[in-house]
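A single protein chain has been omitted from the complex, and every remaining protein chain is retained in its original position.
Coming up: subunit A.
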């Protein structure tokens, strides 16, 4: 029986991290160069970890599926990164950032990890500025800040609408410096398809060279997964096309627990779905809600005329507009957290007030802000986002309000990790979006970039030394060990089986089908009947895939269809686990809304007495149901209360 223990230091919350650092074991510099570490993924978490571990003197092997580490999906983050710097003198501090994050996550994250995240946040800004990240500045030369959804202080640092890109270039360049110095060896265009366990410890990975198709074995004293989220299980999401769950899923099958898989964040401000062949959804930064006002027509007839394109939104008089967020949540207005904004948009559209031809969109209107601040100020703040919107939708948001709708954005679930960010497999770590610990049931804006960089620059490099200090006498791990043979054989066999299936349907066909099941039954609102139905549908889809998928091309060549097939097969299995997790959680919390559990005015109704725990799932074999283990969450500093943004 697995006993889940977060192993947070025994000290008052605010002192835990210092206490940990003061007593954790170190590895001396001469021994560091004898130790190998594999880091899978090169986003904010993976690149910052690889750079820092290299700088400390370890031998780092870095893997990414892209052609270069500068393209990881972190690059697409637009809005910003939070830090409790209190540069604006508006009363911000570490405790407040911690409190907002715990509350925003609807009390389903771990106090110790979140407090550490908040306390490290100021240092992240310092390192990024030292690296030359061109954050927005005031005329006095100091850093500028803005506010973001879910917060009443301005603590978000940003670089126009391309914060993720700038932070990633910072981490990528730090990593490039280590590559030049020989401390980091880069393996790009590699899919990591399995984790190798030797004597119960993570000792390496099996990777497929995407260009040659060759199956490679790589060993290390520890393995770090920084592979991001699994939002692509929904097919349409804001994630990059290649974002996948495969390395994390391999870890799950090798004994790491997968925590809270059903916690998916739905982002309220995305460009709505337009057609059948659409491949992905594009997010419009949440920062737009600082100045944009969200509304739908008050009168059902007006909405109908708009959908028929007989009426333009500009023609609807102010008095006939329903600014429903300002109406329902006067204190936070358009800045309510993402789950609240998303549900409210869906509620209005479900009630028949949606404004696109599909009826699945609401307006985000800048006319008042343009009047107040002038077009040039709005353009300075959001110009590139407006341009992007115009390109995709072919409409000018300076004149006509944007149409937006919620879309799958970020996954808060992930591999279960303890305070040291280690999974239940010794020597296997999980950082950034790939783990579960910091965002609870709902991620606030500008907190993902913060977590990725905190884990990579400042947490993992310390915590991993505790484990590695007991490995200094372990010589380099030989890839000729039987465990490597076995894992490589299994990978080759599964690839061959996929290739030989020779069915009739493309991989995308199955992926789209899975996406529809997940969105319909396990999306932003769920109920028991739908989830139960989804279990059956997914089981059937799994069968159909096994006999019906068709993959052209060979095994030993560049074969994107084969890559996708492996990923989609993993997504189907993950979908099953997500539905089981959603079924079990008989409460509404964060971005996860169970229709059976709501307040009389249709807000999410949490059940702390029964569900203040992390559901961590253990794989029990291919055809067996997984086991659920509980990590009870204790809130000693913040007392859970009904979230209210009114």
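Some notes on this structure:
Following the convention adopted for this analysis, contacts are C-beta pairs under 8 Å (C-beta built on N, C-alpha and C of every residue); 3 or more make two chains touch, one makes a residue touch a chain; residues count from 1.
As a convention for this text, contacts and distances are computed from a predicted model.
UniProt lists the omitted chain of the complex under the protein name "Fumarate reductase" (options: "Pyruvate ferredoxin oxidoreductase alpha subunit", "Fumarate reductase", "Homoserine O-acetyltransferase" or "Sugar ABC transporter permease"). Among A:136, A:472, A:535 or A:555, only A:136 touches the chain that is left out of the view.
Only one residue in the set A:84, A:97 or A:240 touches the chain that does not appear here, and it is A:240.
The residue touching the chain not shown here, chosen from A:87, A:353 or A:436, is A:87. Of A:27, A:388, A:450 or A:495, it is A:388 that touches the chain left out of the display.
The omitted chain makes contact with just one of the residues A:15, A:90, A:126 or A:314: A:126. Counting over the whole complex, subunit A has residues 48, 51-52, 55, 66-71, 73, 75-76, 85, 87, 122-123, 125-132, 134-143, 159-160, 162, 164-166, 169, 172-174, 176-177, 179-180, 186, 188, 211, 240-242, 274-280, 282-283, 387-388, 391-392, 394, 457-458, 461, 506-508, 550, 552-553, 557-558, 560-561 touching the chain that is not drawn.
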